[in-house]
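Of the protein chains in this complex, all but one are displayed in their positions.
Chain IDs A, B and C follow the sequence of writing; residue 1 opens each chain.
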Amino acid sequence: MSIDLANQIVTGILTGLVYSLMALGLSVIFGVVRVVNFAHGEMTALAMYAAWALATWLDLDPLLGMPLIALVMFGCGYLLQRGLIDSFIAKPEHMQFILLVSLAIIMVNGSLLAFGPDAHGVQVSYGFDTYEMGPLLVDKVRLLAAAASLAFSLALMVFFRRSKTGKAIRACADNLVGARVIGLDVRRLYAVTFGIGTACVGAAGALLSMLIDVMPPTGPELTLLAFIIVIVGGLGSMTGALLGGVLIGVSEVLAGYFLMPSMKSMFSFAILIVVLVARPQGLLGGRK
Amino acid sequence: MRRRIALLALLSAFVLAPLAAGPYLLSVLVVVMYMAYLGQAWNIMMGFAGQLSLGHSLYGGLGAYVTAALFVNWGVPAVLGLPAGIAVAVAAGAVVGALGFRFGVKGVYFALLTIAFAEFTRVLFEHIPSLGGTGGLFLPVGSRDGVDLLRLRGHPLMFYYLILAMAVGAFLLCRRLLACRIGYQWLAVREDQEAAQALGINVFRAKLAAVMLSAGLTAAGGVFFAFYYNTLFPTQAFGMGRSIDIILAPIVGGLGTLFGPILGALILTPLGELITWGTEALGFKAAGLKQLCYGLSLLAIVKFLPDGVWPWLRRRIGFDPADDEEEGT
Amino acid sequence: MTAPSPLLLVENLVKNFRGLRAVDGVSFQVNAGDIVALIGPNGAGKTTVFNMIAGSLQPDAGRIELAGRSLAGLRPDQVCRAGVGRTFQLVKPFGNISVEENVVIGALRWTGDVAEARRLAREVLDLLGLADKRRLPARSLTLPDRKCLEVARALATRPKLLLLDEVMAGLRPAETDRMVAIFQRLNRDSGLTIVLIEHVMRAVMALSHRVVVINSGKPVCEGGPAEVVRDPRVLECYLGEEAARC
Partner (left out) sequence: MPVSRFPFVSRRDFLAGTAAGAAALGVGGSLRPARAAQPLKVGLLLPLSGSLAREGQSCKRGADVTPALMADLGMPVQLMIADTETNLDTARTRAEKLIADGAEVLIGAFESAQTLAVAQVCEQRGVPLVINIAAAPNITEQGFKTVFRNFPTAPRLVTEGLALMKEMFKTSGTTPSKAVFMHNNDTFGTAMAGAVGKLFPTLEMPFPIVETISYDGAARDLAVEVGKAKATGADLLILVAHGEDSIKVIREMVKQRFEPKAVVSPGSPGMYEVQFYKTLGKYADYSLTNLPWINPHTKMSQALLTAFGKAYPDALFEMNVGFTFEAILIAADAARRAGSTNPKALLDVLPTTNIADHVMIGGPIVFDAKGQNTNTRSATIQNFGGRPKVVFPAEAAEARVVFPAPGWQQRG
């Protein structure tokens, strides 16, 4: 294996880890609230704008801004679920789809109005630095972002395993009726879950703002990417989202390296089709 | 009876509309009819058979590309290219349907499968140089004054009456289908697949029929698109945005109803124009504001009229479906 | 072996769910014109047996024949077209379409003519006392009416064999009696063969010619209704369940 390829694969893994965090949010929301967030990428784009604004106006490094953005996005997600999405939970999928597509349209054009059509990227002082690890060249920003993403994901997993709220949320996901019977406030837990999902998006958006530039059309692109990752990993599975992110990161690298780069997304969609047909629960998803 | 009179009145209004409408209104009406037609086609799959397709642009795009490529490269007139375009789209529908239904890909997963196929095809067509790739496939425009239905070349008025005829045809076809065995089978499948199967319905075949028919009709719509605009680009033909456009009218109008797609198209396209006009009249010219308002309107509609406008409206004006035996829901 | 082949033959049926043996060697026969009740405590595997006959589940072992023809590997719709109508324990009405249309769909099993299907649907609805509700959307029906609708739909397919899964549960005694009378009439007038799963003993006693008892997936005994209820093994399996619950 050539050094170039090895370099690219490392890049793919690191970038994939950041996308995983975004996809994780989608997975958590679907796994518990059973709503497919078709505005996921748009929310990520909003978080990227937020990170850009903090970096530009307050000179705040996105790595430090990440918790703040995640917190604010948690609040937004909580309120959005309470105010709007909750009434659509029992509705058929196409209604949820239209609801979230309308939200997406609003977000895309709202950001066009607010931030204009230009690309916004955060330029950190170490933006162009690379580490030399033996023959490998590792991009510092990617490495930091991937590490932060991994840390956030792990913290979230611990939250779901250990904390009372986390356990209660898992109970809702496993057995909704049972959860109601033992007196859990399902509506509040759903809102919290949606908030957690959007917090993931917030954190991921903050990190992504260092890797890619955000423009109004960035959102829809990210939505599709998040879908591919969670379906491949397993919709509703947390580790699945992590694995899916890395897999798609690496597969896009391989497709780009050995085929034509402009065809790499075709490769991802092909993987999506195969997984949907052969193993709809995803690689790590359990059977319902 | 009242219903029939109302329908006839509406139809004559559409037939006579060009007399009153200038070219601008005519171009809006073309889009309205085009969306109504596509909505009707999509409605067969989702509204009748309950299969959510979010990648319907696939079929329209295939129909458009095949027919247009035949015309551009070998001068095959649209009338002869159309069956080929429809055949390819129907075959694609069969593949998507067969894979999805055979392997039990359900609900949201099926919807994602349809998106995946459409997006896959989009990127694929971006890499077919003989069809123009991302550079686009341009149809020779030719004369815009005559009426040549064979080649689909001619005056915008011809295109208007063509798409009107297609929309009316699709409406009548759906009406007929709903009164047939297959129509009832679709409704059963939509409502409960297990119960449908227990009543002797071959669910797989019924769903496949819905997808294939819907795909074929959508493909014809795509052919209209190609010959009306004379350009085809993978993003515009197969993109997610096109798919969303297709499904909005029937959902806003009323899913599964015959009149829903028409009403939805009659609401949405003029709504867009109205918002543009309104924001401009009020002096707001910021780009994106129109779509923002459009998104808000859409949100309001799904929030307050979740079953669509037509079911709500027909209760108000007393066109209850129970009064009409022929009508489905 | 006696000469006439039974309408339904079930032999040594076995079904496992994740290592759990839900049905274990159940056998019975139903002759044309019979009304047979399948009884047993909750979780005995009755519905699983039904699902295997109806094609919703494939047995792991054993034989199911309808009038001498194997039903192995057939899908539910093929079983239906072979002449088996069924109802679901958890009713599955087509909620958003009218009651009449629900039944029309059943009738379209044997005819492509919607008008003809509609005629039969109205007959069946008359028979089951749903005629005045035929225009309502099915989701607006009460549970007893939904059970009736379930039966009406199955009847409209013109089955040779009707599988009824707890259609009397939740009915008031008077309604139960009416339902029993309807089935008796159908059985008498058109020779409809019926297999029913039922907990309402009042219906079982009145309706069935023969009763098959199963428990924990295994056959317990078989005989006339009067003789079965006196069988100590039957009592034991019901009591055992009660004891286990305490």
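One rule holds in what follows: a residue touches a chain if its C-beta (ideal position, glycine included) is under 8 Å from a C-beta of that chain, and two chains touch if they have at least 3 such contacts.
The model shown is predicted, which means the values in this text are computed figures rather than measured ones.
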Omitted chain - touching chains that are shown:
A, B
Any idea which of B:Leu172, B:Ala286 or B:Ala300 touches the chain not displayed?
B:Ala286
Per the definition of touch given earlier, which of A:Ala203, A:Val253 or A:Val275 contacts the omitted chain?
A:Val253
Among A:Leu17, A:Leu112, A:Leu207 or A:Leu276, which one is in touch with the chain left out?
A:Leu112
Name, in rising order, the residues on chain B that touch the hidden chain in the full complex.
22-28, 31, 123, 126-127, 129, 133-136, 138, 140-141, 144, 155-156, 229-231, 233, 236, 241, 272-273, 276, 285-288, 290-291
Taking the full complex into account, what residues of chain A touch the chain not shown?
2, 4, 7-8, 11-12, 15, 19, 109, 112-113, 115-119, 121, 123, 127-128, 130, 137, 139, 211-213, 215-217, 221-222, 225, 252-253, 256-257, 260-265
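Going forward, only the chains that are shown with their structure count from here on.
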Look at all chain centres (mean of CA atoms) and spot the one farthest from the centre of chain A.
C
Most contact pairs found between chains A-B
Intercentroid distance (Cα basis), chain B paired with chain A, Å:
32
Taking the mean of the CA coordinates per chain, how far is chain A from chain C in Å?
49
Which parts of chain A, given as residue numbers and ranges, touch two or more other chains?
none
Check each residue of chain B and list the ones that touch at least two other chains.
none
Tell me, which parts of chain C touch chain B in their complex?
54, 56, 75-77, 80-81, 85-86, 88, 92-98, 101, 104-106, 108-109, 112, 114, 135, 153-154, 157
In the complex, go through chain B and note every residue touching chain C.
179-181, 184-185, 187-188, 191-192, 194-203, 256, 322, 328-329
The answer for chain B against chain A in the complex is residues 46, 52, 54, 99-100, 103-105, 107-109, 111-113, 115-117, 119-120, 123-124, 126-127, 240, 244, 247-248, 251, 255, 286-289, 291-292, 294-296, 298-299, 302-303, 306
